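Yeah, one chain of the complex is gone here, protein chain that is, but the others are all in their spots.
And then subunit A:
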């Protein structure tokens, strides 16, 4: 038969204890009966959030009368509501002898529809019921290290850029193995050498080297190798900016394409670069489509190669060594081969380039010359120096430099912040101007060093310029020539042109009226 027990239920009042429920995850398999000792502490780290950052003395030296009240009133005026720090709401830290520690977070909304009671049995056939105040969910503390703010930022930047996760993770593992070595096993021998050399150089010069491959690593896992030695954070940041720049340049390309359709901007552009012949052919269109700075970088790199052959002293020797293997290497990334100095040069060039693109048209003259020299080179390169290479390679190379150039310009952009804020129209305009200047290049081809009558004329017509400045412009472009040679040439051209002489601030400026 059924056995019936009867128990009294009491609800004791005025109990000092507050009953709380601890809930553990079922998978944690917690058995509190096995605990020998445990500590349960509130985590009060949330407190500092509510504390004042600046602490002023309440009394004595340095104290202000009624500062606290005034501060409070001021905050009230702006609608500030002071949050109370409720100790009861702070999470628990539980550590028992078990290997894991737990954190307990208070859970809300449990007792909304009903109430919970804890029933404990007493010896005298009674149950005592105590109302439950709070629930706390206890979870294991994580054992692994979490990312710091900076790391998280970097990781976020990479977020959607990893295509091949398998490859990425494998790479990462390798990195962990030989982070200092910095050379991946899958690299070809020649490349590895370059890498090492580069790293050494970097250590020497304390310059940061970046290359396309940094990008590649995150974009496509297969064809990439990474420069392990460089600071990863920096690299990431750089890659980010490069990406951005690339997008920008793409946009710009689009704009440029549109530009060719609409006539109004072309008109304005012509006004700036009136000295440039305005007939447009297919080539020019091509130059528009290509990312900006491609030509220029091409030029710089090619000129570098010439220089390397001519005078080694210009480049430091490590740069030279890195470069030569690169030339033989047909991996197709010209950037890789570029030495430190080359890089700097290209940077400075692209900086100028950027200024030209973005600054108002008064700088136009200098730009024109630059663009001239720039555009001249690719053809030379294609025909002359790299004739041995297949067309495919050269195209590849071109593309790669194109990718690189925004990177360099981005760095420059960082340097000269003033150039960065310009409205899109002006940028567009300059773009077209650049494109149009691109077509002038053939004329420049005539003289190997870009010192032609036309370029000098361009400078002179643009605005009054001192002879010193004028020479500076050419010196920058023609590293190979000695300054005397440049001076001689320029002087010859000047004599021919016979520009107007204007005295401004005690300095003689040369100026040529447009005819």
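Rule of thumb we're sticking to: contacts are C-beta pairs under 8 Å (C-beta built on N, C-alpha and C of every residue); 3 or more make two chains touch, one makes a residue touch a chain; residues count from 1.
To be clear about the criterion, contacts and distances are computed from a predicted model.
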| item | value |
| --- | --- |
| Undepicted complex member, UniProt protein name, chosen from "General transcription factor IIF subunit 2", "Putative ubiquitin conjugating enzyme", "F-box protein FBW2 isoform A" or "ABC transporter domain-containing protein" | "General transcription factor IIF subunit 2" |
| From A:116, A:168 or A:511, residue that would touch the chain that is not displayed | A:116 |
| Touching residues on subunit A - with respect to the absent chain | 2-14, 16-26, 28-33, 35-44, 47-48, 59-66, 94, 113-121, 126-127, 129, 131-132 |
